[in-house]
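Omission of a single protein chain aside, the complex is shown with its protein chains in their original locations.
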Amino acid sequence: MNMQRREALKAGGGLGLFGLLAAAGLITPSQARAEWNKSAFDAKTIEETLKALGATGAQNSTDIQITAPDIAENGAVVPVGVVSALAGVEAIALLIEKNPNPLAASFMLPAGTEASVQTRVKMGQTSDVIAVVKVGGKFIMTKKEIKVTLGGCGG
Amino acid sequence: MADPMKIRASAKDGITEVKVLMSHEMETGQRKDSSGNLVPAHFITELSAEHNGKQVLAAQFGTAVSKNPYLAFKFKGGAKGDKLAVSWVDNKGDKRTDEVAIN
Partner (left out) sequence: MRARLQAVLATTALVLAGSALAQDSTMDEIAKYREMLADGNPAELFELKGEALWKKARGPKNASLEQCDMGLGPGKLDGAYAQLPRYFPDTRKVMDVESRLVHCMVSLQGFKEEDVTRQWFSRPGKESDIEALVTYIGAKSNGMKIDVPARHPEEARMAKVGEYIFYRRSGPQDFSCSICHGQNDKRIRLQDLGNLTTQAGAGVAMSTWPSYRVSQGAVWTMQRRLIDCMRQARWPEPKYLSDSVIALQVYLQKTASGTVMQTPGIKR
């Protein structure tokens, strides 16, 4: 944890939602005042997104699991979870390679929050889903392919 | 005004599990309406969860989070009766806060 973030967290009570979020580990110091990581969410490729997250060069790791079905019946709602047994996970970002903007969501986990988040995302087509995890100041990642089908009547 | 969230928070063996459903369109900005006009993006950008006033999760969303977003996470601590509050804001400045007692 860098000093800036520690100070921000300490002052958390007075910062409100935006301030606290700006203190999140995924935002680089130059963006520390940004309300929302626009450059990361606007990025169009995985490389650009990783760069905007300060996670360029994140190493593949088997210490992260993506919990999701191999096949989604509908791309409008694809359940995806990210879990890691590693201690001290500070942040998790969820990327969908073939979406127009890969970054779907990012999470900042204060100490005491488990490295286990689950949400639901839209996928335009079959794609790799990538989880980027920040732990001990370093970034690691893993990926899983999820196939998107379009079904018939749907019960 | 935004519709209420549905929050479930349950404590077991020293871990509190939180599940949140939010009522939101999560418009991508890429969809066209029936007259062919692009519907502007409208989506939750930030979310914060607090246990007895201490933040336990902060999240940023993009337009790829599904309509009526779902979020589940876990944190250490939390006892039955403690307060768990979730707040979100969207890109148009709409916001919503709801609070439940952990059970």
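Labels A and B are assigned to the chains in the order they are written; within every chain, residues are numbered from 1.
Operating definition for what follows: a residue touches a chain if its C-beta (ideal position, glycine included) is under 8 Å from a C-beta of that chain, and two chains touch if they have at least 3 such contacts.
The shown structure was predicted, so the numbers you read here are calculated from the model rather than taken from an experiment.
> Which chains here would be touched by the one that got left out?
Touched by the chain not displayed, across the whole complex: A, B.
> Taking the full complex into account, find the residue in A:A72, A:M108 or A:M123 that is in contact with the omitted chain.
A:A72
> Which parts of chain B are in contact with the chain that was left out?
Within chain B, the residues touching the omitted chain are 3-6, 19, 21-23, 25, 27, 31, 33, 39, 66-68, 70, 72.
> Contacts of chain A with the missing chain: which residues?
Output for chain A: 68-74, 76-77, 79, 120, 149-155.
Simple rule for what comes next: only the chains that are shown with their structure count from here on.
> Compute the distance, rounded to whole Å, between the mean C-alpha positions of chain A and chain B.
15
> What residues of chain A sit close enough to touch chain B in their complex?
12-13, 17-18, 20-21, 24, 26, 35-37, 41, 76-79, 81, 96, 99-101, 103-110, 112-114, 116-123
> Quick one: which bits of chain B touch chain A in the complex? Just the residue numbers, please.
Answer in residue numbers: 15, 28, 30, 45-46, 48, 53-67, 69-77, 87, 89, 91.
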